[in-house]
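For this view, one protein chain was removed and the others were kept in their places.
Letters A and B mark the chains in the order given here, with residues in each chain numbered from 1 onward.
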Amino acid sequence: MAKLVIDGREIEAKDGQSVLQAALDHGIHIPHLCYHPALKVVGSCRMCLIEIEKVPKLQVACGTAVRDGMVVSTNSERVRKARRGVLEFLLINHPLDCPVCDQAGECRLQDYCFEYGQAGSRYQEDKRTFPKQDLGATLVRDMNRCIHCTRCIRFLRDVAGAEAFTLYERGNRTQVGTYLQAPVESPYSLNLVEVCPVGALTSKHFRFKGRSWLMEKTRTLCAGCSRGCNVYAWSHKGRVLRLTAAENQKVNRIWLCDYGRLSIDAVYADDRLKDALRMGDCVGLDAALDEAAAKLKKYKDDGAEIGVVASARLTNEDNYAIRKLAREVLGTKHLAFAEGREDDRPFEPSDRPLPEWFQREDQTPNSWGARDIIMSTEQEGDVDGMIDKARKGDLKALLVFGEDLTRVTGEDKVVEAEFLFVADTHKTRTVELAHIAVPEAAFLEKGGTYTNEEGRVQRLRPAVAPSGCARSAWQTAQELARRMGADWQYRATAEVTAEISAKVPGYQDVDYIEMPDEGLMVEHA
Amino acid sequence: MSEADAKVKVKPETEKAIDDLIKRYPVREAALIPALHEVQDDLGWMPVWAMDWVADKLGLPRVRVYGVTSYYTMFRREKPGKHRLEICTNVSCCLMGAEHLRDYLCKKLGIKAGGTTADGRITLEEVECLGSCGTAPVMMVDDEYHENLTPEKVDTILSDLELRDKGGSDG
Partner (left out) sequence: MAEKVLTARFEKLDSHRLESYERDGGYKALKKALSMKPEEVIATVKTSGLRGRGGAGFPAGMKWGFVPKESEKPKYLCVNADEGEPGTFKDRYIMVLDPHALIEGAIITCYAFGAHTAYIYVRGEFKKPQKRLESALEEARRAGYLGKNILESGYDVDIWVHPGAGSYVCGEETALIESNEGKRGMPRLKPPFPAVVGLFGGPTVVNNVETLAYVPHVINRGPEWFASMGPEKNGGTKLFGVSGHVKKPGLYELPMGTPLREIIYGICGGIRGDKQLKAVIPGGSSTPVLKPDQIDVNMDFDSLAGIGSMFGSGGIIVMDETTCIVRVAARLARFYAHESCGQCTPCREGTPWIAKILQRIEEGHGREGDIELILDICDNIQGNTVCPAGDACAMPVRAFIQQFREEFEEHIKQKKCPIGRVPAPW
């Protein structure tokens, strides 16, 4: 523990920390560009120069270890002049692209210039220019904007485990790029857009789509795999335009994979199910639910067997409501869900390169939650068995929530039942075979909780309103239940969660409203 | 790449020299710059395929070798003329007339500094201090230092090169 004084304020730093780290830990923002908490220190941007008593030259805060008794000034006239100097130097070749640059509004360089820089540049010579680089499927580099902080090189090499970028040439002719304009082929390439402090690296997917200050930011979860990465969904006029990483040191640190980032596209795909369907024709949602409920009531009264398929793609609240519908309203034990794939790689976030631990084999967000909820009640059978039974006629009705059964059977034929009811987000093959199909809200359109592979419950928040008349499965279940005479009164997701914490073993501490950002570990089934 | 160039390969002696160089270091990567020199001395310049060959030989990513090669001015990534004249125009040499000599050469060869004669024989480059300031002006001719230059000496150098070229091999 070292005690040092920064700008007159005494702080305690951890051993081995740099002055910059210690300062940031205590809310003192020393401006910096090349420093990144997850990357090796290079000390080359010179933005974080500070004055240390008894040391003649200014030192970089990122490269200076704390020492007991150090007295630091981050705001002396000398420091401020050096900062202005560095900013002026950066701007002599940096193009004035702000009006057309994606980074505007969330650009460190912009912010620092506003706060520490001077109003005009004294540079009156020619700017050096570089050609733009097409870096493959996901990225574009505007090399003119590059400030040579080398974060992108360090990220790809040390975190993403792909030595794809290098510095080449030297001096102010230095460029950063791939070898022979090869594309970047890393499943983590889009992290570079966040790693780059300026708009030199931009996402092809997001380029020119939105201005950061016009978008709304919602903290929610990615539904791409069982890691449950925390994301910010950025939306404008009711449409999510991009996902960025939200920090959760216990789950995804500050990273996302490209697959997860681009999963927005599926939410806005053409084959999104927006209306209720009856034998393939659009009908009003109420009419569809009325008919479905009536049929189910008849089956139940006749003593016919009904099967219910829940899903690892749905939230805990969805699955809980489906279980309640199955057990209490339909009175059936035929309740199951299709498992995700096992992954024998370690789960914990580590310093190992991302490909060794990050993206999980199980590409559903809530296998564990589904298991905890569905398997903790009396249930019979599995999805395969139910499909067989339905085909044979032993199950007269089959309700499928949030699952495309081709994932289970792998056959195009999928399933046959006397009455097939499906609630899903897209017009899958199963939806095509349904007698009644109702639209399901996508992960960006709903609230709820997922339980990740580790047993961590985390909260989803809706970023935008659902497409068409889509709604969460728990709401659909409630509609069916009510029409069948059950007096369900859930007015909000939180109320379903409250019942989960009351009824599902291991989930007693889960509170929807008070959910910490880090999530909450539950005891696994 | 021209057809003639496509057939060029790194000589076995060069590869053997690189094998010996590798033994001098605890890690293969440290032999990179000497190895690049060996290959450049062999081929006369550093085409992309040669850079890649060195990368593969040392077990280094090609992209990394490219980053290193492009940092250093001595590695010629464009094929030069048969003969290279590299004249220093830094301070001491300029004080002793190097700029006059450079202009003299440009006029005589009919090219600008950085260019190659139309017949592909001579490339003239301006370079930075060669570390021989006491005998300025100084020029490297195919890596050999020529010092205390005057226009007459330059004329001699050029005619020697011509004789050498006409003779077929260097004596």
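Definition applied: a residue touches a chain if its C-beta (ideal position, glycine included) is under 8 Å from a C-beta of that chain, and two chains touch if they have at least 3 such contacts.
What you see is a predicted model; the values in this text were computed from it and never measured.
The chain that is not drawn here is touched, among residues A:14, A:29, A:81 or A:132, by A:81. Considering the whole complex, the residue from B:43, B:63, B:105 or B:136 that touches the absent chain is B:136. Across A:5, A:42 or A:71, the single residue that touches the chain missing here is A:42.
Those residues of subunit B that touch the chain absent from the view are 24, 26-27, 29-34, 36-37, 67-68, 71-75, 89-92, 94-97, 99-101, 128-136, 140, 143-145, 150-152. Residues of subunit A in touch with the missing chain: 41-47, 49, 57-58, 60, 63, 65, 81-82, 84-86, 88-90, 92-93, 122-126, 128, 147-148, 167, 169-174.
Everything below uses one rule, namely that only the chains that are shown with their structure count from here on.
One inter-chain figure worth recording: subunit A and subunit B are separated by 53 Å, centre to centre, where each centre is the mean of the chain's CA atoms. The touching residues of subunit B, when paired with subunit A in their complex, are 48, 61-64, 66-67, 70-71. Those residues of subunit A whose C-beta lies close enough to touch subunit B in the complex are 163-170, 178-180, 182.
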